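Every protein chain but one is kept in place in this view of the complex.
Now for chain A:
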Amino acid sequence: MKCACARPNSHFIYFQVVIWRAVASIAWSVLLLPVTATVFVLLSRFSPFHPIQWISDCTSLLAASSTIFSLVVLCGVVLITGFFNLEFYTLVPSIPCSRMALLGTVLHPRQCVHSLVYCTMGMLVMWCASVTIGGRYSTLGTPCRQSQSGEVVTCLNEYHLFILLAGAFMGYSHSFLGVVQNMYYVSFQPIQQYKYPRFKGCLPMVVKCSVIQALYSARNFAAFYFFFGYAPKTWISSTLNLQIDSSLQPLDSLTGFLDFSLLYHLSISGTFLYLTWYLTVLLFRIYVTEVLKCEGFTVGYIKATDICVVPVLKMILMFLALQDLALLSQHSLSRRLEVFSLSQPGGHAHNWNAISRECLSLLSELTQRLVAHQDAIASNGRVKSQSASSDTRSASSSCSGKTPRLSVPLRTPGSVFKSSVGGANSALVAPFTPDVDSPFSSPAIRRLVGQQDPQSPCFGTVQSPHIMRRGPKLWSASTGSSRFSVIPLHGLETPVNSCSCHTLNCSAQVKSFLAKRVLIMYLFNKLPEASSQALFADSQAHIWALQGLSHLVAASFSEDQFGVVQTTLPNILSCLVVLLEAVDRHFKLPHASSKPVRTICSMGDSTYKTLRFALRAALKTAIYKITTTFGEHLNAVNISTEHRKRLQQFLEFKD
């Protein structure tokens, strides 16, 4: 407990760690801005036949006051982007279970604000770009000569408008893709690197992504402008009392788009726009996922109560602490010895006890979640036969049985038609529910869904309606070890049961009615794999816990002088075996073992799609690590016969 992260005040630590990292990343993005701007200027004025004039033009332009002003505006844009990164980032991705849920997320008020801000920022950046490019793009109004009278009036410069609208379009598509591709999901790399090499390694990918994205956006915007460009043009010209120059070719025509220079400048500016945003995102990711260097051990201090207060804030601390645990267990002998040491007066193994307790509760929580999911599927089969509706969609619905302690921003893919609480009308709002506990959601939405707020300090922010609906079922499988959750949940059981009886009939009718409509079917159809992905959405923490535990246990074979690990070894082994059984059973479910399609190039991180495979591999490796280290000594460990049988398979490398 020598460092800051071992101190109990988690607000202070959060500020110390995350805010400072975000500030540093934003500072670096601002510092990188002149570089990207220079490259943009060079490319925008590129003329291969007059190289000397090109260079001198660019130099004088870079020193001009308009460029400086543009840079200041761009700095503002970067600052706002950085702020949004900090505000929206998540370690556990939001996984919509149906297209309707996705639609709900996109139309969510918070997301609308986000889109609006990004549209504005896109316009600002494009304005800066058009001023920098100069020439025919620079101003909105240009002097022109009217054809009939010959007098000089101010006309609308359609090029400028085109570029500005393109900025707004790109801003919106960035915001939209941010939701669809989970742009704000921050994943941890499998290896640790220093920040600079990592940045250098990612830079080509980011440039490639922004070029590709800019080209796609340019194409889409061209199509958009071709069909709808007339409306903003006439609106702007009538509002600002600008004439439309009839001598020029209008841009929303086929010949207008054959302007190669316009398309070049559009894609160059779009690339610049996306590059600015992507670099900010990249730097933020690199800084946030940096290893937290702690000299003490870190996991034990993160108590359940701490996490409940401000869950989103603490998630990152828990992840960093677990990552640190996984690293120390592999690389640092001295810190391992500290873990195995006894407290000086009293001789208790506080460090090891805290670590093993936290890790085991994390893992057993995952086991319970999986078991609950399997129970839910099994029971849904029964419900289906009762209601006699041909609804197969809810068959694989899930409600992740999570203990509130950890339930932080875990998106549960709820069933679309699972309306045992709200009756007929809740069938329509249910699609929004999976995202209720996301950072995008607000208390207002939760009230809309018709969910009672338990008003408990610990549950207020994290409660999902699914837990209440299936409270009894969820916890029937849980053992008494779940010390955090049992009492408050039992308080919620009664209203659920009475409510669901009344509305069962009604909901079945609604279901069968809606199931016949094709569009609704399309929107409400469950996306395959979504429930599986959502169950394992936060599994990076479990993977680290597994790695940390297994390496510590394996190291204890030779390094543990006082035998502190021996006392918990039966617990650890049975916990791992039970988890393995649950995971194995989960992978027998439909869609659970199908591989996701790999995306070629996008800034969105799709690591979460394969986390369940990573967890399974990490679990098996962890068990193998322990069995190969202990070998035949495991026969002396006091565990049940089935578990011993399973471990025997591992000893013989038959699994």
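As a working rule, a residue touches a chain if its C-beta (ideal position, glycine included) is under 8 Å from a C-beta of that chain, and two chains touch if they have at least 3 such contacts; residues count from 1.
FYI, contacts and distances are computed from a predicted model.
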{"item": "Per UniProt, the name of the complex member that is left out, chosen from \"Exosome component 7\", \"Trafficking protein particle complex subunit 6B\", \"Hemoglobin beta embryonic-2\" or \"Aladin seven-bladed propeller domain-containing protein\"", "value": "\"Aladin seven-bladed propeller domain-containing protein\""}
{"item": "Omitted-chain contact residue, chosen from A:Gln16, A:Thr38, A:Thr154 or A:Gln193", "value": "A:Gln193"}
{"item": "Contacting the left-out chain in the complete assembly, out of A:Arg145, A:His331 or A:Lys645", "value": "A:His331"}
{"item": "Chain not shown: contacting residue from A:Trp54, A:Phe226 or A:Tyr624", "value": "A:Tyr624"}
{"item": "Hidden partner chain, touching residue among A:Val106, A:Ala614 or A:Val637", "value": "A:Ala614"}
{"item": "Chain A, residues in touch with the chain not shown (by the definition above)", "value": "189-194, 197, 201, 204-205, 327, 330-331, 547, 551, 595, 598, 600, 607, 610-611, 613-614, 616-618, 620-621, 624-625, 628, 652-655"}
